[in-house]
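Here the complex is missing a single protein chain, while all its other protein chains stay put.
Showing chain A:
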């Protein structure tokens, strides 16, 4: 009555095993009988999110370890976390503030906080995208040695950048206070702004990670794309002032002001600087900030998950 009566010994692998009821089953049938699953297959979305949540401590520990390892060989050590963005801002001040007159009508007490905020906030997105490109292709050893949801890597890298930004915020606060912008109630807006930008950056890093895993050449191309984005996002000049002087259609103004980098930069300036009024913000700025975060954050995650089983090959 049962399948146990099978007596054929068709299987080539039965050398070491005594006759058993399983002889004669194909490997696939055998796997099904004992509830074995295909190794390395992509899991469903819900299960994937659950696994990722289970790895949250690893994601955090990995990002902190990367952050610590980054400057451990330098004599000044972790001081570079703060010195690097400051030196960056200084370079932009020399070139755009003093040499090229990007400040428009702003005095030093407005322009320097304006510039430093812009540089720090843009750097957050820029480094997340750059780290994202190499998240998989630069960690193939890890991907090929251990099992974990691969999204842990881009998330971890963008978390590392968030911690780096929090270090930069110390400098930023000193600069702001130094130029007479004292803490006020509007500083609370930093929290939602950073949260939305972090979600946006993580999604961007995941998109970049998938693209970069297939096309490592992207790492060579990215600095150019990112620099173009930097110059187009009003980091070292005011977009509206600059375009008002030229005779350009209004939609170009809107497009530039609605790009995610400049949305998050403007929100941060609005939160931190006393005299940066809401007239500098594009219409529906919070909706834009939320929309970009949702679109790129969720879209990036889905896009990354779709290729989960292919990471680490070739």
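Definition applied: contacts are C-beta pairs under 8 Å (C-beta built on N, C-alpha and C of every residue); 3 or more make two chains touch, one makes a residue touch a chain; residues count from 1.
Everything below uses one rule, namely that contacts and distances are computed from a predicted model.
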Item to complete: Among "Teichoic acid transport system ATP-binding protein", "Heme lyase CcmF/NrfE family subunit", "Biotin transporter" or "Pyruvate dehydrogenase E1 component subunit alpha", find the name that the UniProt record gives to the complex chain excluded from display.
Response: "Teichoic acid transport system ATP-binding protein"
Fill in: Option touching the unshown chain, where A:163, A:240, A:258 or A:310 are the choices
A:310
Discussion item. Touching the hidden chain in the complete assembly: which of A:148, A:187 or A:286 does that?
Written reply: A:148
Worksheet entry | Candidate in contact with the missing chain, chosen from A:57, A:75 or A:246 | A:57
Fill in: Absent chain, residues of chain A that touch it
1-2, 4, 11-13, 15-18, 20-22, 26-28, 30-31, 33-41, 54-55, 57-58, 61-62, 65-66, 68-69, 72-73, 139, 141-148, 216, 309-310, 312-314
